[in-house]
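Note that one protein chain is taken out, while the other chains of the complex remain in position.
Per-chain residue numbering starts at 1, and chain names A and B are given in the order in which the chains are listed.
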Amino acid sequence: MERRLMKGNEAIGEAAIAAGCRYFFGYPITPQNELPEYMARRLPEVGGVYLQAESEVSAINMVYGAAGAGARVMTSSSSPGISLKQEGLSYIAGAELPCVVVNMVRGGPGLGGIQPAQSDYFQATKGGGHGDYHLLVLAPASVQELVNLVREAFDLADKYRNPVMILGDGVLGQMMEPVTIADPVPVASLPAKPWATTGAQDRPANLINSLYIDPLELSAHNAKLIAKYERMAREELRFERYCADDAEILLVAYGITARICRTVVDLGRQAGLKLGLFRPISLFPFPYAPLADLIAEVGVNKVICVEMSAGQLVEDVRLAVEGRVPTVLYGYPGGVVPLPAEILSRIKGEGGANGVRRS
Amino acid sequence: MLHEIISAGFGGQGVLLVGQTLAYAGMLEGKEVSWYPSYGPEMRGGTANCTTVISTGPIGSPVVSNPTALVAMNQPSLEKFLPTVKPGGVVVYDQSLVSSNPALLRSDVKMIGVEAQQIAARLGNSKVANIILLGALVKAAEPVSLTAVQEALKMVLPVRRHNLLPLNYAALARGAEIVA
Partner (left out) sequence: MSAGRERLVAGYPESLTEQAFHYCPGCTHGIAHRLVAEALDALGLRERTIGVASVGCSVFAYNYFNCDMQQAAHGRAPAVATGIKRVLPDAVVFTYQGDGDLASIGTAEIVHAAARGENITVIFINNTNYGMTGGQMAPTTLIGQKTTTTPLGRVAENNGYPIRMAEMLATLDGPAYIARVSLHNAQAVVQAGRSIKKAFQAQLERAGFSMVEVLSTCPTNWGMTPVKALEHLEKVVAEYYRVGVLVDRTKEVAG
């Protein structure tokens, strides 16, 4: 297959089209604009529709309508825009509609900044909007993995009738790497959606809805959703271990930070430190047991959670570690991408603090 | 083999193109590559930079603390990144745009000053100063072959600009000659 050098944001677009996505509802925000721009160029060529909505709020509700009509559909944004989409995501999760949402995270809170960050971990993995629900969240660490997970995301969205979020960051969206994109799925071969609202011809009318006014009915609906999330936790755990088999100090990081930590592990091992890396790829469901097992298995004596945020991922890491070994946070919020050398010197006890860039 | 190259200068000088060309060339040689640009308001008239990593093995961090090579097209870029270059690394800079302050220079890296603006002007187009520096870098640091760079330029330049390929090849060769 052809190997192409592509920007992360553009590669998402091509991977989505290959996965059978023909509808994209966008709204501009840095650092993800290359994706809607790519879709605006490419979708008309494959008989699809790109539409720029009047707001992120509208865009996610257009996704709701299109997903309810049975289409493979996508939207993308970055942190402040994702906050605006949370209302729609709650409705989409409640109405059990499949769709894929890309979040190229930037620093916050508020308008924050435009540089890469991971400070949307909470709003991605913990529901984000109102009500008891979860998105299935996948965090790629390379452009090729981004492409592979976008393809998978559409299948998982259909499998669970649940929104799937690709959680990236400014680095992943802006960087170029060689990728191969798998052959397009024939749109005709996509799973049938007999529940979709396509016109009630020769069948009873279909309804896409998240309203259950009777508390007993709503609690039954909640139970159904919970069972779905439990199934995800059984079937969709994704993670990677790097140099972990004899690690004494285990780094835990996802996305681009995990890439950086991989270099830290290499540098540390050259310097005689037994470093290892655990990288969650599915952030919801979070691989609690595989992380706990690893720690028990190999005699890790310290866990370091490295994230480009002020302590979000570390909460799940601590839930997995359950106090068995000390777990510390190296947090780099604000759009500061930690460099391998600065993480390593902090491991060596040469300084560095959460939220403070050594420069 | 691991090359970590930072290319930096003012927006509009073509520093991102230098990095992209290196990345394409690496990919054409079957290597692992990554290219990461600075982005945001600094792009518009301010300073721009990008990091290109070329490796025979999987690439860890696409952002680097200590590059093996630096292409600097202005004074602030040289001041910012020169201290970070690994000892034994290669630094190519545009001498026409950088004041030769001896305090700036390092003796533990290979410093290559190139009168890129003047050479580009003599070639008839000041816009190829970046390609001259690229030629010098490729010759001095050998992250990829000059042939691969020539092929890569065909991919980086849009087809409607392919009439400029001979000029770019000439600029590449002139840059390489300076190092030879």
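Going forward, a contact is a pair of C-beta atoms (placed from the backbone, for glycine too) under 8 Å apart; a residue touches a chain by one contact, two chains touch by 3 or more.
What you are looking at is a predicted structure, and each value in this text was computed from that prediction instead of being measured.
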What are the shown chains that the omitted chain is in contact with? A
Touch assignment to the omitted chain, from A:12, A:29 or A:71, lands on A:71
Could you tell which one of A:199, A:299, A:326 or A:351 touches the chain left off the display? A:199
Tell me, which residues in chain A touch the chain that this view leaves out? 23, 25, 49, 51, 53-55, 57-59, 61-71, 73, 87-88, 91, 95, 197-202, 205-211
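Quick note on the criterion: only the chains that are shown with their structure count from here on.
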Compute the distance, rounded to whole Å, between the mean C-alpha positions of chain A and chain B. 34
Would you pull the chain B residues touching chain A in the complex into a rising list? 20, 23-24, 27, 32-37, 39-40, 59-66, 155
In the complex, go through chain A and note every residue touching chain B. 3, 5, 30-31, 114-115, 170-171, 174-178, 256, 259-260, 262-264, 266, 337, 339-342
